[in-house]
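Read the structure below first, then the notes.
With one protein chain removed, the remaining protein chains of the complex are shown where they sit.
First chain written, first letter: the chains are A and B, and each begins at residue 1.
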Amino acid sequence: MVGLSEGEKHFIRGGIAQDLRSDGRKRLQFRSISVETGVIPQANGSARVRLGATDVIASIKAELGKPSILRPDKGKVSIFVDCSPTAAPMFEGRGGEELSNDLSVALQRCLLGGTSGAGAGIDLSSLIIVDGKVCWDLYIDGLVISSDGNLLDALAAAIKVALSNTGIPKVSVLGASSDEQPDVDVSDEEFLQFDTSGVPVIVTLTKVGRHYIVDATSEEESQMSSAISVSVNRRGQICGLTKRGGAGLDPSVVLDMISVANSVSQQLITVLDSEIAAAEASEE
Amino acid sequence: MRDLQPSLNQTQRVRLQSALRQLHSLPSSSSSSPLSSVAVADPIQVNHDDNILKGHGTLDCDGEVVATLCGVVERVNKLVYVRALRARYKPEVGDIIVGRVIEIAPKRWRLEINFSQVAVLMLSSMNLPDGIQRRRTAVDELNMRSIFEENDVICAEVRGFQHDGSLHLQARSQKYGKLERGQLLTVPAYLVKRRKQHFHHLEQYGVDLIIGCNGFIWVGEHVEAGENVGMLVEDQKKTSTAEEESWSFTPLETRKHICRIANAVRLLSALGFTLTVEAIVDTAEASLASNIEINDMLGAEFFVQTAEREVQRRASMVRKKG
Partner (left out) sequence: MEYVNPLTGFRIDGRRPNELRQIKGELGVVANADGSALFEMGNTRVIVAVYGPREVQNKSQQNNNQALVRCEYSMANFSTGDRTRRQKGDRRSTEISLVIRQTMEASILTHLMPRSQIDIFVQVLQADGGTRSACINAATLALADAGIPMRDIVTSCTAGYLCSTPLLDLNYVEDSAGGPDVTVGILSKMDKVTLLQMDAKLPMDIFENVMQLAIEGCKAIANYIREVLLENTKQLESRRGG
């Protein structure tokens, strides 16, 4: 993340004001997205998403576990993001920890719903095997290999694609249900495709000057006064919201940004769906 | 800039492969052909009687000359060396480069120029704002920030290596100095060839294009050499509201041209073609002629078309020579 001179910053701000960014995009235009599935064969599901020079991998692993006492009818999902030092020398050692935590928490907020598990983008009840005793623990791991801005959107897109690629093994329960830990037989052959119709995408709107842009590069991100990341699902419902940046925002501006994010996200969902379909078709 | 290859569909991939294959089969115009490519630890054929000088990228290993880099073997009279491709910039005296200030030290600025060390621009190698030739005083030293600040983009010339191994630059002419009102692009240094002219004023676009030998390329609004470069910064400090600032923004027409040229540079560097003014301007003109949106210049279709156009151009050059 190199610094920018005043002249360059001025140029970027001018471009955003005139709706012509440095690479010719309009304010609400995404860079070209390229998607690959099954990049980690050992995982239950995985995907790699490239957004310009930003390159992220998401992997989903499912392991058997015990549901929490508070929510015996729901499985568990945990999301962790790691920024690899290959993306930038400043991520070496513990340098990338702050950013990784930031991204993990934002993704958890957008995809996993509130503390009670209500309103989660991922249907946790589908992960339960035996109420109160056995459930699936889903570990979602994100890895940032190369960074050029807009990591949150790329990671959320990668998670969505990886979930559509995920196969949860079929489980048949042996033993009586009165047992403490019933035996389960995990099938090696049959797999259930995860239902991803409810999984939201995240669109980050970065405010520069008086205008907002979508899919900021790291140069444009350095110019931001504030940013709002909105997670929207296919039905246009908002699943999560995060505001970053120190500048204050007028409430009417916030509402406007949310509605803009809503319309942009529908386009993004369409693009992702077609990429997922293309990837699945090429697999067969 | 490597992974900016857009995702191609099947036909585009086939077209690109065939274009690249044709490039490969064209006889190269330079003295070295891809046949003299070597990888690390490959032996280099030399005639041992001739007192061959072993230059960069070679190592004497038990009497045998061995390559230490992946690149192309060049022979100039008695000198044999390996020209590396994707390596950091190798400075030569007199090169015009574009750099970014990363630190201000006593009586000098330190610039990042894609070399293995930072380059140094001494206060005495820089023209003072008032233009008078005089000794630099302590007051000048304290006011260094008013000339160049951290993160400023500067155009300068390589002066030479000092005895302690550091690289020194000079910016004494009017055409060197701070660059504002534009964007800086980074490309691999091997794609920039040393030419007579590195400053290009593209009149038909009103755009300044500076191709630094170190791979930093500046595309910006045209500024007359010698214009007071401190103007913009002073204006910035006075204007604080967005409205006043918008008066000083680059006009939209010029901005469109700047973005087109910048995308042409990005595209050529992603394809691995040498960056010459002609190539850049041709690409930009081609995009204007086919009415392609500025953003779509980085898309798959124009990517493949540019590769095909380059094949045509090189083939016709070979025909002219032959």
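Operating definition for what follows: a residue touches a chain if its C-beta (ideal position, glycine included) is under 8 Å from a C-beta of that chain, and two chains touch if they have at least 3 such contacts.
In this text the structure is predicted, and so the values were computed from the model without any measurement.
Peer 1: For the chain not shown, which residue from A:E8, A:E36 or A:D141 touches it across the whole complex?
Peer 2: Considering all chains, including the one not shown, the answer is A:D141.
Peer 1: Check each of B:V72, B:I96 or B:L202 against the chain that is not shown and name the one that touches it.
Peer 2: Reading the full complex, the residue touching the unseen chain is B:V72.
Peer 1: In the full complex, which of B:V46, B:A87, B:I104 or B:L252 touches the chain missing from this view?
Peer 2: B:A87
Peer 1: Touching the missing chain, which residues of subunit A?
Peer 2: Touch set of subunit A with respect to the missing chain: 39-43, 46, 53, 55, 57, 59, 61, 63, 80, 82, 84-89, 92-94, 97, 139, 141, 143, 145-148.
Peer 1: What residues on subunit B make contact with the chain left out of this view?
Peer 2: Residues 1-4, 20, 23-24, 26, 28-30, 32, 34, 37-42, 57, 59, 61, 66, 68-72, 84-88, 112, 116-118, 165, 190-191, 271-274, 310, 314 of subunit B touch the chain that is not shown.
The rule is simple: only the chains that are shown with their structure count from here on.
Peer 1: Would you kindly tell me how far, in whole Å, the mean C-alpha position of subunit B lies from that of subunit A?
Peer 2: Computed from C-alpha means, the inter-chain centre distance equals 37 Å.
Peer 1: Quick check on the complex: what are the subunit A residues that touch subunit B?
Peer 2: Listed in rising order, the residues are 2-8, 10-15, 17-18, 20-26, 29, 32, 34, 50, 52-53, 55, 146, 209-210.
Peer 1: In the complex of these two chains, what residues of subunit B are touching subunit A?
Peer 2: It comes out as residues 3-4, 6-7, 100, 102, 112, 149-153, 178-184, 220, 232-233, 236, 242, 245-246, 248-250, 252, 255-256, 259-260, 262-263, 266, 293-299.
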